[in-house]
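Heads up, one of the protein chains got dropped from this complex, but the rest are sitting where they should.
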Amino acid sequence: MTAATADAVVVGAGIVGAAVAEALAKDGARVTIVDSGAAALGATAVGMGHLVAMDDSPAQLALTSYSLDLWKSLASELPPSVEYDPAGTLWVAEDEMQLEGVEEKIRAYAGRGMPLQWLDGKRVVELEPNLRSGLAGGLLAPRDAILYPPGAARALLDRALARGAQLREHTEVLALDANEVTTTGGTLRAGVIVNAAGTGAVRLTPDLPIVPRKGHLVITDRVPGFCRHQIVEMGYLKSAHRMTAESAAFNVQPRATGQVLIGSSRELVGWDASVNRQLVAAMLSRAQWFMPALAKLQAIRIWTGFRPATQDKLPLIGRWERTPGLWIAAGHEGLGITTSLGTAGLLADLIAGRTPAIDPAPFAPGRRVAA
Amino acid sequence: MSRLRDVSVDVAVIGGGPAGIAAATRGSEAGKRVLVLDEAPHLGGQIWRHLSRESLPAKARTWLERFDRSGAEGLTETSVVDLQDSRVLAVRWNEEVRVRAPHVIIATGARELLLPFPGWTLPNVMGVGGLQALVKSGASVVGKRVALAGAGPLVLPVAAALARAGARLVVVADRTSASRVLRFAASLAGRPGELWEGVRYRAQFAGTRYRWGTRVISAAGESRVQEATFTAGGRTWTEPVDLLGAAAGLVPNTELARLAGCEVRGGVVMVDALQQSSRAGVWCAGEPAGVGGVDLALLEGEIAGLDAAGQPVPQSLQKARDAGRAHARRLDLAFGLDAVELPPPETIVCRCEDVPCSAFDKSWTMRQAKLYTRAGMGPCQGRVCGAALHAMFGWAPDSVRAPLVPTPVASLISTLESSDATT
Partner (left out) sequence: MARILSILVDGRLLEVSEGITVAAALLNAGEDAFRDSVSGRPRGPVCGMGICFECRVTIDGVRGRRACLERVSPGMRVITRE
């Protein structure tokens, strides 16, 4: 049987794979996207859809702010199903301790063209009246936004398909070799192969330093206007980024439907998808402390999902030296929705031999990561 | 400010219909501490729903009185939210309840299979059983023009009850074809009582023809239903109505069993001869173990209640239950759903999120339907559209997680916190 050929094969039809496929197709490549299931059903489907600039490291801030610029310029072309809402993020501080380093943060964000506006405790509550009074203050990040991740991934896929890409769903990839992808639907040969399989990436490229990290979310019934910004506690970054056994932080999002999405938790428990009742209780208690009026809202659903995490909190983007033709776009953990576009831009530049918009070195898949 | 009520019993029964009542009664008579939880204002379930016990048939009164005497307790207006490791977590109007019970009997009954058709979302279009439940809850149908379009054994008693309640039955329709019914009637040879029961019901709305092989295909009206259109054997006609009851059969409520980790196959909880599920300490009785009606539910409840209480289960009970199961299978063969025709594309399928039929692609799974269209994402958690989509496209239901019903955040915190707490 002769193998089918393409210029590029993208493994994984989540939001990262979809963005990469579109970027490569835009560069003129004949792209085939392969997914063991269907589009946007993995980590893409279980996240919040918060487009956010984060500064755990300078590289993270570079990638997230680059990505936010790309989302902003794409926004007007996105269909309504993406539910893109430039709501901004309101970072809130419970006490003076959480405000430590705020000036530095404002300067760092400004250096990437990301305005951050300081608000005192009174102004924070004026902006979001359902927050508790007496908070120490907050930062408004007006460039951040909200979207519906499965809608966004499917819109990006549609854009790739419109540029001639092909999507093969329900096709499991069995092996990634030099310029060759073996699937349950036959073999594909390609000059460029991109492993964008999210938490599944490590199954195909076993040396990737990716572990599944579980998160819980809770969604309420519709209460339009309950809050207007994504509201996150300043301690979130520490909570989300310390690779401890489990943590929870206050993080709520107004959905386009008027529902309130309540997060967020992080847990390293392998592939156990069950609901950790105690952790959800802690997460909701934290949210209720910040927003007492949440107490009366009806929680409709709890769900869990796995994010592909790396030890240094940076995704793996670039060439995989050990396998000719293989490139990696995986390990985005909770920032995959935000950084999907930046990842695609970076990878497309590297593949085409252009100088990328940001320094690719911190994302090199073969980098040494301290355990 | 914890409002948690903590209860410890030997046996917790979820659902206070015939199966739950029988299970609790038997368990309590055997000396165990038994608590029944139910969402409704009274124990009795759908079939024995009542405003006053005097209105109930003798068998129902007998069982409810025996339940009272047994010493079993009932907690009504209580919604079970979570079940995990011998802990049942429930919410009420103003408190949360944690029931610790080494033995749990799931008797959650069935709901109606509601298939979408144009106009089915109009006010005063209800389920067949739904209409009856509302009447039993005090809604008046006196002088109202009522049409029923159902499937199977529920239609006849509902029609009779509505006629007794003063409704003007304009159409009584059953989607089951006459030929299938004749085959079923022939198989009834050994159970003449059932035929006579049918005749008795029939006599109560003698003026209205019972139409086999007849379906409702649309309803219309300005801000409520005003007319309904039916089809039978190629003929289509419209009747003015004030109320329309439409359903296509029953669907077991297996959500709680699935949450508890019980094996469910073909939409039915798998149980052994003693009604034990695949999960240690969890029994299942009545409709969740397969739709079979009140007599079978009572037998299964008795067996589950005795076994959960550590009592021997008489062979006679098991034999009667087996015969009831066999009969239920025959009923299902006769009245089970034939292939379902898809409604016109603009017809709403998910009522919570107003998702039209045109939004779906038959190659999907339920999970794709949810994520791509929001179907099943509303407060009913897909209980209505999930069953319809299963009938329309064959999609298996998505996973079940706590909370089983929408729950205020504060109550959810309280229940979840208590789920793993030690004594």
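By written order: A and B. Residues from 1 in each chain.
What we mean here is this: a residue touches a chain if its C-beta (ideal position, glycine included) is under 8 Å from a C-beta of that chain, and two chains touch if they have at least 3 such contacts.
Values in this document were obtained by computation on a predicted structure and should not be read as measured data.
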item: Listed residues B:G20, B:G130 or B:P252, member touching the removed chain; value: B:G130
item: Touch with the omitted chain, as defined above, among B:A139, B:A232 or B:L337; value: B:A139
item: Chain not shown: contacting residue from B:E39, B:E73, B:E95 or B:E239; value: B:E39
item: On subunit B, residues whose C-beta touches the chain left out of the figure; value: 39-41, 46, 49, 51-52, 77, 79, 111-112, 114, 121-127, 129-134, 137-140, 223-224, 253, 351-354, 378-380, 383-384, 405-406
item: Those residues of subunit A which, in the complete complex, touch the missing chain; value: 221-222, 257, 296, 298
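We adopt the following convention: only the chains that are shown with their structure count from here on.
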item: Distance between the centres, which are taken as Cα means, of subunit B and subunit A, whole angstrom; value: 41
item: Complex interface listing, subunit A residues touching subunit B; value: 38, 40-41, 45, 150, 154, 218, 220-221, 257, 262, 275, 277-278, 280-281, 284-285, 287-288, 294-304
item: Complex contact set, residues of subunit B against subunit A; value: 82, 84, 364-365, 367-368, 371-372, 374, 377-379, 381, 401-403, 406-410, 412-413, 416-417, 419-420
